[in-house]
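Before any comments, here is the structure.
A single protein chain has been removed from this complex, and every other one stays in its place.
Labels for the chains are A and B, by order of writing; each one numbers its residues from 1.
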Amino acid sequence: MSVEFRNVHYTYMSNVEALRGVDLVFERGEVVALMGENGSGKTTLLKHMNGLLKPKVGKVLVEGVETTSASIAELSQKVGLVFQNAEDMFFESTVYNEVAFALKNFGYEEEKVRKRVEWALRFFELEQYKDQSPFLLSGGEKKRLAMAIIFAWSPSIICLDEPTIGQDSIQKEKMMHMIKMLNMQGRTVVLASHDVEFIADLKPRVVVLSRGKVLADGKSQEILTDGGLLKKASLLPPQLVSILERLGDLGVQRKVLDVDVAAGIIADVLRHELI
Amino acid sequence: MSLFEGLRFRPGNTFIHRLDPRVKLLVSLALLTTAIIYVDILVVASLLALEAALVFAAKVGRLWSKTLRGSIPLAILVFVITFISQYSREPQLLVAAGYSLAYSLRLIVFLSSFSLFFLTTSPDEIALTLQKLRLPYEYSFAFVSAIRFTPVMAEELKTVMDAQRSRGLELDKGPFTKRLRNLVPVLVPLLVNVIRRSYELAEAMEVKCFGASKKRTSLRVLEIKRNDVIFLVAATGLFILAVSVKVMGLEPVKSIPYLKTLFPS
Partner (left out) sequence: MSVIEVSGLTFTYAGAKSPAIMDVNLEVSEGEFILIVGPSGGGKSTLCRCLNGLIPHFYEGEYTGSVTVCGLKVADTPTHILSQHIGMVFQNPQNQLFSLSVEADIAFPLENLGLPRQEIRQRVDEVLELLNLQHLKDRSPFELSGGQQQKVAIASVLAMKPKIILLDEPTSFLDPLSALHLFETIDYVRKRLGLTVLMVEHRVDLAAARTTRIVLVSGGRVVYDGGLRNFFSEYEPHAYGVSVPRVVQLSMKVGKLVKNWNTLCLSPEEFEMEVRRRVRRV
């Protein structure tokens, strides 16, 4: 297994209890979406995965190693964390140096650094900006650079905190594609998101957090179609689910996240009724 | 750093809180001035007692005591220095101790004299006070903005540090020069954010008519009320008393026989 949370409790210095007894296991190669309203503990959970935060009670194990017995730098080599405003962490004069920074910190030699940087930039279609200042990139390019930075040292686990915030549909599509590619390479991907439509399209395993506890854990089709559960977690259901719920009395099947399948069902109902 | 705890605003609705900030400012000034002109342990002790009474009335005791605790290291330093210099002049243990105590208590009164002001006056009121003192609006606005955005920037600092740590940056290890260099990946993004924020703020200020009228009005005004006058009169009276006693060359400490032996000069 990749990551294990055992009865994890965490309270911030401001006395806010962010995690109140979380038990979770993320297996290698999974794609997991952490969902929940602001303050439910999503970001806190992610920060425990690379040791930025250490549990007050309980344990977090990353590939068998307890996070309390390793430094953040050591854990980060296995767990890449892409923050929400990752574009706000640039400081180097060139895109190349920005990607190389982490690699140098992790002790890679010159030649390996060069190879990795070029590989990462190519993967995220940023090679032409190699010698440019990261500050001059467009919004979408900056987001890709943030991902390239993490990707460069090839962590086996990648965490994304709200990867689709403020993006247009084309950028979101690219993000979906990148997540799927990363997963195809055998990486575990954990994303915190409240973009229900995006998650409904991605169809990962969904873990719903509410006020520091795991409220539900299962398949997207099960969780995202459960209106009552989502309401309890202060989440809006996907629009499709709202529609089908409204037509519940017509015998419409509700555990559907696909527009095509839903259209077929509605069409059936209409044709059936018209006969 | 706990020294600065006594300078943070603590919301409340006590008599002291409701006093006009200008009055509180003057009283703090009076306290400070009295502490400066006197080295008399009796006076200094009573000043401290007075401060304590006011602090108690304002229910900000806990934060004030943090300032006191924060000033202890400095006070001890002063005690030691005074003791050494006094003892070398007159090798009498009790006398030297007495003077050192007086000086260190005096220091504590210095450091905490404005504490009351800051603990019971909201930054908004401070800004209003500055305006009333004819400071151009731009300056009090800058003051309020600085306070307004300090917690925001503190949070940003944490976020940037977390992000860079996740890229393998070690902020707590290595020789001093390395640690300084490691601050660059933290300070540059912070600075960039500050600059970006100032552009966004400038836009918002423009849209909210900043600088539109030379005669800027204000929703809140400071008004001197009856309580303010009473308080000010009482404080002024005590201050005049203190100054005249000093001017007349009297030394309150000499009024108590035991103390007279401890403080001969």
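Keep this in mind: a contact is a pair of C-beta atoms (placed from the backbone, for glycine too) under 8 Å apart; a residue touches a chain by one contact, two chains touch by 3 or more.
Since this is a predicted model, take the numbers as computed values, not measurements.
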Omitted-chain contact residue, chosen from B:94, B:201 or B:224: B:201
Touching residue (missing chain; options A:145, A:196, A:215 or A:229): A:196
Positions on subunit A contacted by the hidden chain, ascending: 37-38, 138-140, 165-173, 194-197, 234-236, 238-240, 242-243, 246-247, 250, 259-260, 262-264, 266-267, 269-271, 273-274
Interface with the unshown chain - residue positions in subunit B: 122-124, 141, 144-145, 147-148, 151-152, 197, 200-221
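The rule is short, and it goes like this: only the chains that are shown with their structure count from here on.
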Subunit A and subunit B, separation of their C-alpha mean positions in angstrom: 46
Subunit A - residues contacting subunit B, complex: 47, 50, 52, 71-73, 76-77, 80-81, 83, 85-86, 88-91, 101-102, 105-106, 135, 149
Footprint of subunit A on subunit B - complex, ascending: 156, 159-160, 162-170, 184-185, 188-189, 192-193
